[in-house]
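These notes concern the structure reproduced below.
Left out: one protein chain. Kept in place: all the others.
All chains are identified by letter, namely A and B, in their written order; residue positions are counted from 1 within each chain.
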Amino acid sequence: MTLSAIRLLAPQQSAQSVEFFCQERSDLLTPFSPAALEFVETLSRQLLRDPAFKAHPEMIALGYWLRKANISRLAEQAAVPTAVTNHAVRLPRGLVFHVAPSNVDTIFIYSLVISLLMGNKNLVRLSSKSSAQQMLILQVLNQVLTELPDNPVSHSLMVVTYPHDDTISRQLSSWCDARMLWGGDNTVSHFSSLPVRPTAVDIKFANKYSLALLSVQAVLAADDAGFARLVRAFVSDTYLFGQQACSSPRAVCWLGDTHMVSQASTKFWSAVDAAVNQYPHGLMAADFMQKLVFVAEHAIDYQSVLSPVSSDMTLTVLNTELAGLIETRHHCGRGTFLQTAVSQLTDLNAVLHRGVQTLTYFGISAGELQTWLQAGVPGLDRLVPVGQGLDFDYIWDGVDLFASLSRFVTIR
Amino acid sequence: MNNLDFFYQQPSPYSLGAAEKQQVLHSHLAALDAHHQQHCELYRRIASSQTAAGWFDQQVFLPVRLFKEYELKSVAQQDVFKVLTSSGTTSQQVSRIALDRETAAHQSKVLVKIMQHYLGVQRLPMLIIDHPSVVKDRLSFSARGAGILGLSTFGRDHTYALDDDMQINLERVQAFIAKHQGKPVFIFGFTFMVWQYFFQVLQQSGQQLDLAGSVLVHSGGWKKLIDIAVDNSVFKQVAFATCGIQRVHNFYGMVEQVGSIFVECSHGYLHAPDYADIDIVDARTMQKLPDGQQGLIAVSSVLPSSYPGHRLLTEDLGTVFGEDNCPCGLNGKYFHVHGRLPKAEVRGCSDTHAAEVKP
Partner (left out) sequence: MSQATLIKCFAESLGIPAEQVTDELQYNTIPQWDSVAHMTLIAALEDAFEIMLDTDDIIDMSSVAKAKEILARYEVSF
């Protein structure tokens, strides 16, 4: 047994051993317990009030999502229909083992919070490669744990790290009741090969790709204020995290009259170009170099051509055929957009697949989108208006996290 | 088809003044642009994309990294005479450069022209700071092996200073020195190897070798040395202190443009020869920067016709200080290399640390 290689990161000290923590089940809470609500509220306040996080939009966004009003709304949304509650009780699953992505992304915290709201115990494995973001996450978690020493949630959470070691991962996997795998496709596949117990569930969030769908007519017809709002919303969806979030659009598809596309696209990108040059995007020479390589790769693979709409490498737009719109192998993000046009929604079906997650839309009615979806599309997990691309939802990648991280006990 | 006679006829590889160079070099490079557009479909696609954005005054510069991913060549497979690969020191992919006889011949000839400028036309006794197995497998050249073989042309009585276990074979080195006592000697090695396995070992053991009057040529980059705070001046001091070497020439070159190398002059600047040019590029605008400003190094060479490597954007940072007015008296642009472009922070959940998942 090599569990001694495990390093505890939060809480900073614990009377429980990892082994004991993972096997004990008597301390599970119930869904939306006051203790869990207090814990989440404190976490949110810490993120929003501590000036240390001011410069980290992802931490502010997390704190914002965790604010009391939003959690109450979630609790309402997660409320079980009476038809079910009459003969079912919702309980936590037990121990949830969270495997965070190696480039620590805050997104796994969202599912961690949902898990603790459901009353589970949580073991989080962070990458052994320390990063600034990882330090911030630990800092805030430890602040909350110190502030709430008597809250039972503080004793049902452990954040650990260990050098890559299958023996440890296998052991921890064998103890959990649910395993949340975040990360690149390789990481997720690799962890999946380590068995969990037969009664446990695996929830996998692999790398995904997102795109924006803009109506040609709506962009051309938008009034100044509406157009400015669209541009701002698009920029924050895409430049807030250097376009690295899975739900940040990496492609733009125009829908409508093909003769008007170039006019609409010129109007749109000129405004985006001006906006990103005012935006604290943090892109550096190495990012631009990465983009230059991608431009060449995409030209080789799909014969795409750079669009002259941008004034420099902060914004890179590549005109491509539909076939080159969804490019998951090389796409480097960092303000790089593949662009094409379709005359009807169903044309997109040809390139959609299960790796495509979010579609942000502008100027297209919900009814029109519903009709399209109901006829069956080969991909997509969520459709949201432009500007809400990065908002987390309890239904993520098509998985209802409340349902997945709890269980129903029926009684007749 | 790639006729370089005009360049070969110059009295030295640093003959052309700015105005003439502009005219001759650039018309030659423009001809290579057209040649590669016609013979390399992948290059044509990249060129169509880049020119649409109006970068680099409408010239097309390929990022060097592309040679690691794609087989970019402008000759038929049966005309490929050998394939150069960059050193596989890391698990990363290696560059593969397809050479036909013509390009290979130009590479050797230009290297001769440039090296003779520093070593003279006589072939000197040559001490190689490496171990002999690095050149054993002649079918698959590593960049280190290729570099050593390429420069071996300029020496005779080739003697390897190291054994296969990277230890100095002092007996062999002393015998070499004794044999050529009082005559100039040519010493070659890769910067890091020369420092780590030769100078430092000598320095630590307090041994001194009498290599006064010899010329040391070295290359391969400073990255590992900068990490241990060794710069060019420290390197030169130790060369003198341990071996009495006073003439040290670093050179900058890459496997993607073998031949037209940039050699350090007597005043410590790297110089562009007639066959090549250097530009400094602003990564944000993808436009060339004026002299004195730091940016990405873009290198041009008239040699590559079998692969589209005549204009390349490197991932090295440098500054050009001027053209034709270096205190050393040589023509051409002169510059410094500051090191590799710092890596960008990687975010998101894609597999960037693939190594981590390997058992």
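Operating definition for what follows: a contact is a pair of C-beta atoms (placed from the backbone, for glycine too) under 8 Å apart; a residue touches a chain by one contact, two chains touch by 3 or more.
Being a predicted model, the structure only gives us computed values, none of them experimental.
Trainee: Name every displayed chain that the left-out chain is in contact with.
Mentor: A
Trainee: Out of A:Arg232, A:Lys267 or A:His330, point to the residue that touches the absent chain in the complete complex.
Mentor: A:Arg232
Trainee: Check each of A:Ser44, A:Ser115 or A:Thr358 against the chain that is not shown and name the one that touches it.
Mentor: A:Ser44
Trainee: Write down which of A:Ile60, A:Leu194 or A:Leu220 is the residue touching the left-out chain.
Mentor: Of the listed residues, the one touching the omitted chain is A:Ile60.
Trainee: Among A:Ser72, A:Thr146 or A:Ser343, which one is in touch with the chain left out?
Mentor: Looking across A:Ser72, A:Thr146 or A:Ser343, the contact with the absent chain belongs to A:Ser72.
Trainee: Mind listing the chain A residues that contact the chain we can't see here?
Mentor: Chain A touches the missing chain through residues 44, 48, 54, 57, 60-61, 63-64, 67-69, 72-73, 229, 232, 236, 240, 387.
As a working rule, only the chains that are shown with their structure count from here on.
Trainee: How many angstrom lie between the CA centroids of chain A and chain B, rounded to a whole number?
Mentor: 44
Trainee: Under the touch definition given earlier, write down the residues of chain B that touch chain A in their complex.
Mentor: Chain B residues touching chain A: 42, 45-46, 48-50, 52-54, 62-63, 65-66, 69-70, 283-286, 295-296, 313, 315, 341-344, 346-354, 356-359.
Trainee: In the complex, go through chain A and note every residue touching chain B.
Mentor: For this pair, the touching residues of chain A are 101-103, 105, 107, 127-129, 133, 164, 166, 182-187, 190, 205, 207, 241-242, 244-246, 283-290, 292-293, 295-300, 303-308, 310, 312-314, 318, 333-334.
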